[in-house]
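Have a look at this one before I ask anything.
In this view, the complex is presented without one of its protein chains, the others remaining in place.
Let's look at chain A:
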């Protein structure tokens, strides 16, 4: 059934929907197997959704919005995480929405993926540090390794051998993306 349109007056928020407890507490079998989305994540063109695997209720705390522990299979921008994720600390946010079963195909059939961002493995040192290291070692152009830790929600990665980076890390402002080029009119 479609959401009722409510006109709010006052300060605005980007959240739209219900809290997680309001959804799962009204579903048969706690909604196991159903698809959930967060409206904040729908700003990406790639699909972001979660499938409920297990629900564990938590007692209501006085004066607080009720929370609930939900174990989900999370798909983030087209990439499904290999391990289930538990949602608890963010379950109070009124941003969750249940996907109707007849509309689940709209998310499951969306095959868009983020273009991989490849980082260089070595970049230049900052100016003063470069002067110090150059004076100490005699190397006129010392380089340092790019420290980048890969986690589940990150889309960039370091370049492998023989691979060309897609991002330029030269010192300075660099080249903006096409959508932001007009911000630098008259400067670059």
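As a convention for this text, a contact is a pair of C-beta atoms (placed from the backbone, for glycine too) under 8 Å apart; a residue touches a chain by one contact, two chains touch by 3 or more; residues count from 1.
Here is the rule we use: contacts and distances are computed from a predicted model.
Candidate names were "Small ribosomal subunit protein mS26", "DNA damage-binding protein 1", "Rab5-interacting protein" or "SKP1-like protein", and the UniProt protein name of the unshown chain is "Small ribosomal subunit protein mS26". For the chain left out of this panel, the touching residue among A:65, A:79, A:108 or A:123 is A:123.
The omitted chain makes contact with just one of the residues A:4, A:83, A:111 or A:147: A:147. Although one chain is not drawn, the whole complex shows that of A:83, A:160 or A:177 it is A:177 that touches it.
Remark: the residues of chain A touching the chain excluded from display are 9-12, 119, 123, 125-126, 129, 137, 144-148, 167, 169, 173-174, 176-177, 179-180, 182-183.
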